[in-house]
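Removed: one protein chain of the complex. Kept in place: all other protein chains.
We just call them A and B in the order they show up, numbering each chain from 1.
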Amino acid sequence: MLKEYLKQVRTTTPLVHNITNYVTVNDCANILIACGGAPIMADDLDDAVEITAICGGLNLNIGTLNSRTIPTMFASGKKAAELGHPILLDPVGAGASTLRTKTASDLADQLPLTVIRGNLSEIKTLATGSGGARGVDAAIADVINEDTLDGIITFAQDYAKRSGAIIAITGATDLVTTADQACVIKNGDPMMASITGSGCMLSAMTTAYLTANPNDPFMATVAAICAMGVCGEIAKAALLPGEGNATFRNRLIDAVYNLTGDTLDTQARFTLI
Amino acid sequence: MLKEYLKQVRTTTPLVHNITNYVTVNDCANILIACGGAPIMADDLDDAVEITAICGGLNLNIGTLNSRTIPTMFASGKKAAELGHPILLDPVGAGASTLRTKTASDLADQLPLTVIRGNLSEIKTLATGSGGARGVDAAIADVINEDTLDGIITFAQDYAKRSGAIIAITGATDLVTTADQACVIKNGDPMMASITGSGCMLSAMTTAYLTANPNDPFMATVAAICAMGVCGEIAKAALLPGEGNATFRNRLIDAVYNLTGDTLDTQARFTLI
Partner (left out) sequence: MLKEYLKQVRTTTPLVHNITNYVTVNDCANILIACGGAPIMADDLDDAVEITAICGGLNLNIGTLNSRTIPTMFASGKKAAELGHPILLDPVGAGASTLRTKTASDLADQLPLTVIRGNLSEIKTLATGSGGARGVDAAIADVINEDTLDGIITFAQDYAKRSGAIIAITGATDLVTTADQACVIKNGDPMMASITGSGCMLSAMTTAYLTANPNDPFMATVAAICAMGVCGEIAKAALLPGEGNATFRNRLIDAVYNLTGDTLDTQARFTLI
């Protein structure tokens, strides 16, 4: 069933405009191509709005936000909204600095976001104005597990309702919610936390899935997150002795490149609640 | 015969100043080292002109141009011109936004460019003021093939004459022209379009070839494009089951690192017209 979402990406080659950080931008570009989409990066105010207009979706990532790129995010966001393009916000490090928290909050307030995808700490910051960010990693106290799941679903659905966006909280266990839907995903491998950019790549790829599947953004998000998790498992299984996180990164993108719909459907472990 | 151009790069270690995008900049640096050159990146107005002066060639790539780096491109370009250094322009995304089109056009107008290297859509934009860019990829209608080759050669030679630059149009088939020379190159592999940065890397490497071979920029450009295509073929042949575009990128740079003059001469498929 998820295979249809993947197929839509591969057959329509969604063009995604990324205003993203310079740390993981190359990986984001390559994973967009790997999944079947196409990337464009443009972050200057005088350039970006036109680029937004020729793309199909917009991925906003505040990982290395700055005074020049923040206004661009708002301007491109408004253009994308005007054109009905899906917009994803990745609030990297929200809670770690005032500027990150404020920028992410303002983007969430002013733009009709389709998806907000972050770790639990970042999403808590946005939803509650607090959080417990230790930089860009989820605070340890705030992990999704059997005991905390119900509470976090309630929290995420409440924020989905208030924000109007699909809320995707990713970590060891992933959670996707709308105001009245929820999906728990248990794919992935701990080694995905051993590279920079797992989250950024997932955000870019999710934007491609949203762009290619405009009629069902919730399941498109679920499909993208399952795809990334399955590919993390494939990459880990392919790792040879002596290989580490750099090769894992390559194998992860390679796995996305080779992922078939059948493999996705066979290996995806998600539960609609 | 092309081996002499490669040998010049390996024996003179041309230092190339790159003002380029942050998406593929790491790949550009590594491929410059791989081919036998050396990279420097500097894009601040207060820094770049002096860096230009200690280098031998200048690679201008507008992939993530911005208000801070555009003036730097002009200033470094003027310094390079003053010093007689080769200058290559990679007009990434010309035609996709007004700023990209205008910046590329102005650079072409104001600087004595040695080479303009882009896909057909980008070159058409520069040459004619229009084009059909779909982001940074060549528009599908504008492909070089048996039927369109003669017309495109005429077009490129006309633009070469008007601009004074060597025109290099790369894609499935590559074309290099001056006002009265033309070369068609048929190396490469479709998988080169499955990574970000094939074009950017080629531009960086071509600048190294131009810098190391100042007396024959036309054949230096042909040699660089053949080298990249041959390495694309080598990288593809080395790809193992389960590997995808991330590993292909590594194997491509690895192939450039290991490329010998003999392999280049044996595998290059170019026709001087």
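Following the convention adopted for this analysis, a residue touches a chain if its C-beta (ideal position, glycine included) is under 8 Å from a C-beta of that chain, and two chains touch if they have at least 3 such contacts.
Only a predicted model underlies this, so the values are computations on that prediction, with no experimental measurement involved.
Residue B:25 is the one among B:25, B:80 or B:96 that touches the chain missing from this view. Touch with the chain omitted from the figure is made, among A:71, A:151 or A:244, by A:244. Across B:6, B:42 or B:120, the residue that sits in touch with the chain not pictured is B:42. Residues of chain A that touch the chain left out of view are 21-24, 26-27, 63-68, 93, 96-100, 134-137, 194-197, 242-247, 249-250.
Interface residues of chain B with the unshown chain, by the touch rule above, are 15, 22, 25-26, 29-30, 33-34, 38-47, 50-51, 54-55, 68, 234, 238, 249-258.
In the analysis below, only the chains that are shown with their structure count from here on.
Our note on geometry: chain A versus chain B, Cα centroid distance of 33 Å, whole angstroms.
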